[in-house]
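Missing here is one protein chain; the remaining ones are kept as they sit in the complex.
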Amino acid sequence: MAPAGAKRGILERLNAGEVVIGDGGFVFALEKRGYVKAGPWTPEAAAEHPEAVRQLHREFLRAGANVMQTFTFYASDDKLENKYFEHVEEAEWAVQVLKSTGKPVAANMCIGPDGDMHGVSAGECAIRLVKAGADIVGVNCHFDPLTCVQAVKLMKEAVEKAGLKAHYMVQPLAYHTPDCNRQGFIDLPEFPFALEPRILTRWDMQQYAREAYDAGIRYIGGCCGFEPYHIRALAEELAPERGFLPTASEKHGPWGTGLEMHTKPWVRARARREYWEKIRPASGRPLCPSMSKPDSWGVTKGHSDLMQQKEATSQDQLRPLFDKCSATQ
Amino acid sequence: MAPAGAKRGILERLNAGEVVIGDGGFVFALEKRGYVKAGPWTPEAAAEHPEAVRQLHREFLRAGANVMQTFTFYASDDKLENKYFEHVEEAEWAVQVLKSTGKPVAANMCIGPDGDMHGVSAGECAIRLVKAGADIVGVNCHFDPLTCVQAVKLMKEAVEKAGLKAHYMVQPLAYHTPDCNRQGFIDLPEFPFALEPRILTRWDMQQYAREAYDAGIRYIGGCCGFEPYHIRALAEELAPERGFLPTASEKHGPWGTGLEMHTKPWVRARARREYWEKIRPASGRPLCPSMSKPDSWGVTKGHSDLMQQKEATSQDQLRPLFDKCSATQ
Amino acid sequence: MAPAGAKRGILERLNAGEVVIGDGGFVFALEKRGYVKAGPWTPEAAAEHPEAVRQLHREFLRAGANVMQTFTFYASDDKLENKYFEHVEEAEWAVQVLKSTGKPVAANMCIGPDGDMHGVSAGECAIRLVKAGADIVGVNCHFDPLTCVQAVKLMKEAVEKAGLKAHYMVQPLAYHTPDCNRQGFIDLPEFPFALEPRILTRWDMQQYAREAYDAGIRYIGGCCGFEPYHIRALAEELAPERGFLPTASEKHGPWGTGLEMHTKPWVRARARREYWEKIRPASGRPLCPSMSKPDSWGVTKGHSDLMQQKEATSQDQLRPLFDKCSATQ
Partner (left out) sequence: MAPAGAKRGILERLNAGEVVIGDGGFVFALEKRGYVKAGPWTPEAAAEHPEAVRQLHREFLRAGANVMQTFTFYASDDKLENKYFEHVEEAEWAVQVLKSTGKPVAANMCIGPDGDMHGVSAGECAIRLVKAGADIVGVNCHFDPLTCVQAVKLMKEAVEKAGLKAHYMVQPLAYHTPDCNRQGFIDLPEFPFALEPRILTRWDMQQYAREAYDAGIRYIGGCCGFEPYHIRALAEELAPERGFLPTASEKHGPWGTGLEMHTKPWVRARARREYWEKIRPASGRPLCPSMSKPDSWGVTKGHSDLMQQKEATSQDQLRPLFDKCSATQ
């Protein structure tokens, strides 16, 4: 959850009917560049390697993002601008406090279409957060784009049915997750170090941007896995509606048209929308399945096994986990 | 093909029995960051956005690369340090010229295990290039790591059988290509804009580094698709042999050990080598196949259809290609 | 829907707590043997080739089936013992009529867990049929075993919650259908001539028999796709509960133990339950996806396009269908 005023003018834009393109996933992108540690995912890179963080900001901006989220969560006392809550009550309370500062407030949930927050449905959550003062509601992270758009649709329907009004946002993963249960991608066996085969292509992203737009969502961005070229794809798909292309499109022929000069005629034949729009890309992994069975070991929320730990688990504590893990495979 | 002396000391290191870690794929990485156009793949970013290129250099260095290839091919008259030849005769001639400068010379081929250069086998090519003066021979690009290592093995066997001596290098793709024919990944229907499901994980990379090392290859790097974290994986796998970890490992627990603090016990159970070493990652794409049928339309080398064109193909020229492409699917 | 008294004693057995094993799919099995035409699926083979039908009966019996359904649907005026209804009202009425004959009545539905009959849920259907006099309720056809067992579970829960009592039966497909929408396997692009990769193994069948038994279902059989060895697998899995093996088990080592004499040690190592129970069989089809997108062209029930036709569609009528089909792929 973040006060959306980090950059001025979001509400003005949304109220004017404009499309706002969000940015991508900083921690995942910087992990691959060597500046963030997977597991803790802490943002000390902002202090240790500011030029690397700045470069990524520059790339998302160039790709078409209107909004730059500060790369600071968990980082300091006075800048704690992103916060995760488990209960909708806490979220309501936080929205009320932030609202009192006079800034616009955006409230995002990690939620699937049939997911919920401790028994409260997506629609109900949205209503409560809008009543609490949220200007923008939506979902981010944990699921793939089409799943997230579906969840925001349910929120929008519920909010409108309740006679309320809000703006909607969506910031999904850049990974396909058709096999996730309600906990999302964290329970997939591939999380977080073998998600590569699930990465969305730029064409998947264009489809996502279109579906989000058609669903009435106007703040369209990304979360974990989004690289600059994914954001650019959103901006390119919505260029007709926005009236302009992002800067980075100077290095990108729309729909593969940059292939027009290729020497092989069958590669030149790929220089068109119909080709890339319909492609069903192979994984090149014939010994791998197409779906996974999420873990969860039957443990439900609130279980003591799920308490946040202060220290790394010792080898002695890990051993029984390793055994259990092998047995369930 | 490049004079290997761009950075001093490669031969000294190889002669001393050290492992040299190469860098990754600049054009593909910079395309995703928004600075290179797919299709022409030209390197004007070096002049237009030097900070973006420099940042990527920094990341590969931090990830463990000993060698930084200049990002300049096709860029100027006097710096033409990479060059592609179709016939082994041309390559031989080029090696002789470069050798005459007194610098060490590395000669790489894009070749599969049963591939060849216009009818000359991998082993025969290697012998001729070594005889022409190449200090290092190997393969780069077009195929996945295990395919490339296999090809270098054949080269090494042939060179040794001929009573010659050389160093060996390998710079494969970071994409799985079990379905490629001898032209490599360019003929895959996914090239170049839907290769995501084929991207190798860091664990695939560790396996590759080990197999390359065991095959006697000592210059081990990457080509298209290699991101900094892939290079880091090579350096981590070979840390015991090299005696040190790369700088970027300060942000990486070996074999997933950074997950030791995760709240969910089934995620903590992934903090170990046996888990990631054996993982068979799902693609999350149940409507996609695992392999593709490479294009090629029955056209063989030398066909007029394959001549390099100076200008982009016009829409009128493209139309029959589009039709043909649809018909063959 | 069929009066269950075709063979005497079903209710006696079920009332006594016994497990009744059903037979398999006659029309699909006889189609593969060359005696039934796919499309019309009519049973004239009973008259034209009685020895072929009799042989299949013999095989199912030998495999362990307690019940032989007459192979007569659509066959004559006075023997119309199987009938399909679209509305639960019709089914209720039919159950009442059959009940008045004094015979036991079994009422099956083609229904998925979240499917329904024109808006009436599985649970509600079951309640109404039991109230109408059905002794046995359950589902058959259209979905795979685990989906069907899930649907019967919902029926049982609803019936028991309503304070009623019934026996439960299940006769699923022998094809995996995780990708079906509520219309079942008919809308899969592979129906009916390319379903082979979906055929269940004997081990899948043992898992199904166990899950059905654990769910309290006591009439456990099969529908389209079930061959004699599938029925045998049901009877073998439930041999401990039933106290005996079927005759055909004299030609079957349980859990692959017939492999104990194989010359290759790695094949001998497959002579055990843990091997076959966990196997994840490959399709050997690397160019095929794992799931399909069911057809349906957005047409809903009651649409004039879906009226039963008396005559084969002419080539002129088929042409636009062919075009539409190609366009939607």
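Which chain is which? They are A, B and C, in the order written, and residues in each are numbered from 1.
Please note the rule applied: a contact is a pair of C-beta atoms (placed from the backbone, for glycine too) under 8 Å apart; a residue touches a chain by one contact, two chains touch by 3 or more.
None of the values given here were measured: they were computed from a predicted structure.
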From C:Glu89, C:Glu196, C:Asp214 or C:Glu241, residue that would touch the chain that is not displayed: C:Glu196
Touch residues of subunit A, complete complex, unshown partner: 179, 285-293
Missing-partner contacts on subunit B, residue numbers: 280, 286, 289-291
Hidden partner chain, residues of subunit C it touches: 31-40, 51-52, 55, 58-59, 62-63, 144, 175-179, 186-203, 227-229, 232, 247-248, 251-253, 256, 258-272, 274-276, 279-292, 295-297, 299, 305-309, 311-313, 318, 321-322, 324-326
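Heads up, the rule we're going with is that only the chains that are shown with their structure count from here on.
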Interface composition of copies subunit B and subunit C: same or different, split at half: same
Distance between chain centroids, defined by C-alpha means - subunit A, subunit C (Å): 42
Distance from subunit C to subunit B - Cα centre to Cα centre, in angstrom: 52
Per-residue overlap in subunit C, given as positions that touch at least 2 other chains: 286, 289-291
